[in-house]
Every structure is written in structure tokens, then in C-alpha cells.
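Step one of this worksheet: look at the structure below.
A single protein chain has been removed from this complex, and every other one stays in its place.
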Amino acid sequence: MNFYDGFIIPFVVGCAVLFTVVLYKYVRWFVRLPAADKRLVRRNFFSMQTLRGIGEVFSECLLHRRIFRVNPLLGYMHMSLAFGWFLLIVVGWIETIAYLGGRLVPIHGHVFFKYFSTSLPHHPVWGIDFSSVMDALLLFVLSGVLLAWFKRLRSRAMGLRRTTKHTLGDRVALSALWFVFPLRLLAESLTSAIFHNGGFLTGAIGDALAAAMPLRTLSTLESSAWWLYSCALGVFFVSMPFSRYMHIFTEVPLIFLRRWGIRSGEKPKSFDHFQLEACSRCGICIDPCQLQRDAGFNNVQSVYFIRDRRYNMLRPEVADNCLMCGRCEQRCPVGLDLNTLRLNSRSRLHDTPSDRRYDYTAGIDRSSGTGKTGYFAGCMTLLSPKILRAMERIFNASGEEVWWADREGGVCCGRPLKLAGETNAATRMMRYNEELFRRHGITTLVTSCPICLRVFREDYRLEGIEVLHHSEYILRLAKAGRLQIEPGEELFTYHDPCELGRGCGIYEEPRELIRCAGKLVEPAETREEALCCGSSVANTALNDLGQQRIARSVGASLGETGADAIVTACPLCKKAIARGTDRPVYDLAEVVERHLA
Amino acid sequence: MSKKVIIVGGGVAGMQAALSLKGQGIDSVIVEKSDRLGGKLCDWHKLFPTFTPASEVLGPLKEAVERAGVEVRTGAEAERIAPDSVLLKSGERLSADAVVVCSGFDLFDARIKEEYGYGIYDNVYTTADIERMMNEGAVALPGGHAPRRIAFLHCVGSRDEKVGQRHCSRVCCITGVKQAMEMKTLFPQCEVYNFYMDIRMFGPGYEELYRQAQEEYNIHFVRGRISEASPTFDGRLQIKAEDTLVGRPLKMSVDMLVLIIGMRAGESNGRFAQCPGVGCASNGFLAPADLFSGSVLSPVEGVFYAGTVTAPKNVGESMSEGAYAALRVAEYLGARS
Partner (left out) sequence: MIQWGYTINQPRAVNLDRNDLTAARRIIRQMPELQACIACGSCTATCTAGNLTQFNFRKVHTLVRRGEYEGAYEEMNKCMLCGKCRLVCPRGINTRGVVMLIKRELGEY
């Protein structure tokens, strides 16, 4: 049997380019992995994680389980394209084996089997009617293509208010992909019109075509159709490694590397490439972004940030314009560490040598009081004296002796600087505060600022010191009976600060405390889905008007609950939300203070 | 049949408008939400720049209104306005041939600027508190002591994006100077500091008063806005500012911090703006037809404005507007009959 015809050339060339480029990229990224990451691979390669990775590859790369959770129709679209195409390839190979046994068949022989197998008898093998099975799979994929076309017109129906704006390369690849399957249907139907070897779909279309035109026209059209089909495949394969479709392959190594424990860090490294190129630019991150829906920015969302970084055209205006609230990360179907990637991009843009920075902090100690429990107000709390006073009364009411770290002014925790990308310099501030905490021998460190809390927990070396947010600390006092909170009738709603909720996973403690003091009603978007106040220190690009717009939108959303007052647990959120609502905004500590027995 | 005009608000602008209308033979009804005429001036002690007691302005005005037999409905708050009627909160609708809105302004709530500690620390006051205490004849610290050092802070709730108050409230600069001098008179041993961003002395005699405060009263003017106040261990307040003319941060302890609060657009403006054609400017004050010859006209025929409902103004300006509005109302009614 002959497996050669002129039209296979575009396909074969496309395949060769695709596999060469992909292989080159993987080898390069893999070789450049830091030694520590390579050690992780060696240590965890033979472990349960690898098996779990295989399961994840199946459920995410093929079935797209996480996209189903965003929207079932969108999930179906991705699944039919990925899983359908995968099955077409696998069943195609089985088909060739069924017909030809163990004979070596070149790769294009499998893909264009319908064209080359016209001389074979057309009947089921192993009791399977392969033509119809392949037709059914083709129909499955075509339904996905139809949905993709539909999504361009009516994305809202598929759960996306806004879709990604694509680059030229993406458009070429996308167009080629859209044509691949309709052309396959056409080519196979035309072959079937001449040789009557089609299944229920290609056969039926083939018969209709055969009835409509003479044999000569059919064979001219057949040859053109196979050429077009092969060209579409070739174009798609060549553009694939340079476009969004690189994600098809890259998500697989990403899943395994992640399973083996490799993570992106505050400095860029080779593993980031796997994350960047595993982004399919599906655009699911666009809708949750408040910079898009409230402040009118349409080019800074994670999908665009990753695209810009991948093609080396990242500008500070894009890298810096992000609240790092984590709402997109929460939704990302590929599970990319979008905030960490953003952070290490900033570090590459802004980090400067900092050998002598903040030397002026040496020897400064403005702390006061003595006690095993330390309280770090944080810069923002110093501008919210109601929180400070509430904390003081709570400490007094519970009889706690407190060491006040920074009431008379201290050194910033370092997280704002780190979030801006100046990781080296931030470390110097962290070391100062660590040393301060140790010198005063505290065993518990309480802070009312979630920004400080997060950096204390993630970046400080505070062995032997328990770090608590004031919500955790006050609840603990209440449970131990050291604090009596009298219930009231007021109806509160609670705003989850990003750094406290998505950042530190603290959702329950503040709610439990609020329920001690009054009634609680949840806003529409809450907990993991909570909105950002808009004044996040992570964004150094957003202007005042943008912050106000977001605050008004958050204020409106919290106001819709009908609550008498808004409660939050972050001094910055409190200030920000107060600008966007007429209702009173309290910190959790103030609410507790007002209900102290 | 005589025409009837409804005047919303019985402050100085509203009373003057009623009087001027009466002078032209037009009857009016003053609808006042509180239980007395006079508006915010009732709570004021003395007026800048002459230290004229507020009662000397208010008393004769009230008497004249009474003498003229103007109908006054106190305890009646307007809910909605229209060129031909005013709907009261009680649900009653008063019909009219013209409406003059003189509903004034609201004082900025200093608690919003949490960092200054108003409502948190006992020794933080607003200019309104000082006037009240002077009316009560008892200016003193919570313990009854005389203050040794007082800081006045200008522009609280004025020219501040962070509280949605972009505009300059105009009269607070001179109020701050006036009160600083009054405090110095009450407590001659006391040091008085005024912290300002800009000093805007727009009226007759204001600049002279400012200079008098500096030269004769030895009041210190520091160019810098206080960023925050915090309590000290001995119950005083520590304030932080930058002395911008020196270019260095400044800290000082004071016994009393007085926040010179600005004028906020009246909360009723939003409701009134629901009348088709009536609208608020971006700062929330009602927008007049134009800022020149139409300064007392709304864009809607039959609805007129006077006083601080359109922008921050002093007492004299508000009264002049009341009289001018009355003139334009008379012209309007004359043209219609």
C-alpha cells in the first residue's frame, strides 16, 4: 500500500517544525531549571505524585474539568476539541492497526488513512465499524468548533462577558484550527463519494455529493480538499509553538513539575516558562478583574500580562497595574500562580541592589510596654486610631500585658515593597523587624493588618513566635472566656480583605466574632470570591479615580445586603470602602470593642 | 389673586428673600425643617471679620420677618420640589407660583477624617464646637483646665479628594483666624498655632484681620497640613505635620486641636435634584443656570436659589442673594400675570 501523495507535504513539514520547536523549548527550559528544582524532580519522579499527575493530565488537559465549573457549555467546547481530537488520533491509530496489523505506517498514513485506504475492503474489522466511529468522533469535535464560532458571536451565553483580544499569530492559528475539522469532513466525504467507504456521516454526505456532480468534478474537488486539509494542519502546527496553542503540550509537563513540588518564586526562573506557555489565553481571568469591570483597563489582566511577558514586550504600566487580589488566580483553569509570576516580573523590572538601603533603621527602637504578647499595628493602622484604641481596650479588658512594637512609629513590614518588586530591599526591612521582635522576647505577635500578617507568615523567620491576626487572637480570647462580647441587634455585612481571605485563608474567625456581636449577612461575592477594595498596595499604577470607582462598586455591592454597617478586618480596606459607601465602615476590633461587657 | 412663593429653608438667605418679596407685595411661606428660624447662624457666636455677635444680625432679621407677617412653618422638611409645588416629608403638598430653595449646606462631619481623632479623643474639637462653647460661655478642656497650647487645622473637609470634597469652602480660613484670636483673648497665656495649606482671605477686612492676628495676637501660622493626631501619656495630643517652609517634619504636643471644618453640600440637594431640570454640580451643590446674571436661577423656570445651596458663601453674600432672588421671582411672576 502506498502512503505517498503530494498533499501530505504541508502536514509533514508542519509536524517536523512543531516537534523540533517544542522539543527544543522543553530541553532548554528543563536544562536551565535551578539545581534545587532538578533535585525535586529526581526525588519525586518515582512517587504517587507522578500517578496523580497522570490523572490530572487526563482530567484537565483532555476533559477540562475546571472549565466545566466556570460554565458547562464552555467546558464542553474545550473538552470536545481536546478530548475529541485526542480520540480521533488514538482511534485512528487503532483503525490502521486493525486493518494493516503490525505493519509500520508513517504518521501521515494514520492521519490521512481514509484517503490511502480506498483499496481496502470496506467492512467492520474486529466487529467494529471504524468509519462510523471515526465519523462520530469527528462530529463530536465539530460540535466544539461550532461552539467556538458561536462564542465569538455570543460569549456571554458561555459565561464570558469579555473574551481575549488575540495577537496576529493567535488569529492565524485559530483560523487554521477552525478550518481543520470542516476540511477533514469535506475531504473524507469527497473520498467517500468516489469510493463509498464512509461512515454514517461522511458516507451520507458523500452519497449526496455523488448524486449532485459528475465523477470528474468529484475527483478534482477531492484532491483539492485533501490539499486544503493538509495545509490547514500544517499552518496550525507551524504556528502552534509560537501561539496560545503551545498550552496544549505545555500543560502536561507543567502538571508533573508542579506535582513534584516545583513552584515559581519571587525571582524569575526557568520553571516560569512552563507556566507562561501553559496559558491558553482562554480569558476566564478577564471577567473577575475589577480593573476591567470598574476602572476600564482592558490590557492589564493576567492573560495579557502573561502574553506580554512571554513575547518579551512587558511594560511596567502593565506589570504594575494589578491589585494582586487573586480573584483571577482563583478562577484560572490551568491553576497558574498568576500573582507570583506578576511579582517576579516586577522584581526583574524594579529590583535594585540594596546593600546599604535602610541602614538608617539600625539601632532604632521606639517600642513601648512589656509583655509576652506583641502588637504590631502596621503603617495603615496608625492612620486608623479607632482600631488602635479598640485593640488597647480589648487588651485591657482581657488583662493582657502587651508590648507595642510600632505605636510611636516603626519600620514597615516590607510587604508593600516586596509587592512592588523590590524584593532585595524588602528583605532588609524584614530582618530589622525580626530582630526587634526577638529582642523583646515575645511569644505571640498580633497584628490587625492582613498585609503585615501575610508577610510575617510567609517571609519572616519567626520560629517560636506565634503570628496571629487580631481576628484569630480576639476570638481566642473570647473562647477562653477572657473577653465577654454582648450580642446586639445590628445587622452587619463582612468584607473579606484579599490578603486575609485568599491570602491567608482566614474566613471563619472574623465571621464568628461578628456573629457574637450581631447578625451577619453575606454580600453576593464573598469568601474566595470576595471583591478587592481597590486600594491594594500591590498596585502602584492605578490612580485615585480608579481606586474610587472600585471602592464605589464594592460599597454598592456591600450595601445591597441591606446591612446597617460594613465590617472588615483590614485598615486599608476600611479606609478604601468608606470612600465608596454612605454606611458606617468598622474594623472588626471596633465592633468587638463596642460590644464588650 | 395674590401669588404665593414657597421658600425652602429659613436661614438668613430664606428670611431675607421673604422680606424682600414682601417689600414687593408678594406673599411667601417659609418652610423650615428645624423648630426655629435662623439656620446655622443660631449656633454661631460672633461673625468675622468684625466680631459682630451673630444675634445682632439674626435678631433684627427675625423680628422683621415676624413684623411683616410672613407665614413660617417650622418642623416642616421639604422632600421634593417642583416649580409649582413643594412636597413635605409629612406627605403634604403645598402649591406655589414659584419656589426659592435656600436650604443651605451641611457641616463636614469631622469623624470621617479618622486620623485627626475627632470623636475618639476628648480634646479634639471642631470650629462648630468652639462657637457652641463660646455661646455657652464655657470654653475649657474636659477637666476644666485652660489650654496652654492650641492648634487650629485649616481645610478639614475642604480641598480633600479623599473625602470627596474637592471644593474650597471659602469661609473657613477667616473663621480659623477669627477663632484663633478669640481663643487668644480668652486665654492670653496660651500659644495658638494655625496649620494651613493656603490662606484665602477673599473678603473685605479679612486680610487685615489675618495681619492683626499675626502682629497683635502673636498667632503662629505654620504652612503644613497636619497628617495625624495621637494621644500622649499625659493626656495631651501629639500632632504631626511638615513645616513645609522649613522643609522638615514638625511634631508638637497640644492641649486642644480645633478642626476648621468645611461646608458640604446639603444632603437634601440630591432629593431636590430629582425635579426634572434641576441638577447638582460635581461637588453636590445645586448648579445655578449660570454663574453671572443667573446665579439665583435654576435651569427650571419657577425654581430659584439663594445662599449656600449653590456654593459656600458668607452671611452677607447669602443675604444679598436672598434679596436678588426675590427680585428675580417678582420679575418672573410679573411676566406671567
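So that you can tell them apart, the chains are marked A and B in the order they are listed, and the count of residues begins at 1 in each.
By our rule, a contact is a pair of C-beta atoms (placed from the backbone, for glycine too) under 8 Å apart; a residue touches a chain by one contact, two chains touch by 3 or more.
Every value quoted in this text rests on a predicted model; they were computed, and no experiment measured them.
Hidden chain, full complex: it touches shown chains A, B. The chain omitted from view is touched by exactly one of B:E32, B:E115 or B:D255, namely B:E115.
Note on the undisplayed chain: of the listed residues A:K25, A:R357, A:K372 or A:R552, the one touching it is A:R357.
Interface note: of B:E32, B:D97, B:D160 or B:E182, the residue touching the hidden chain in the full complex is B:D160.
In the full complex, chain B touches the omitted chain through residues 115, 155, 159-162, 197-198, 223-228, 240-244, 247-250. Where chain A meets the chain that is not shown, the touching residues are 316, 320, 350, 352, 354, 357-358, 360-361, 364, 379-380, 382-383, 409-412, 414, 416-417, 420, 422, 425, 429, 537, 540-545, 572, 575.
Definition applied: only the chains that are shown with their structure count from here on.
Chain A and chain B have centres, each the mean of its CA atoms, that are 53 Å apart. Residue ranges on chain A touching chain B, taken from their complex, read 382-386, 389, 407, 544, 575, 578-579.
Interface residues of chain B, counted against chain A in their complex, comprise 112, 114-115, 117, 120-121, 161-164, 228-230.
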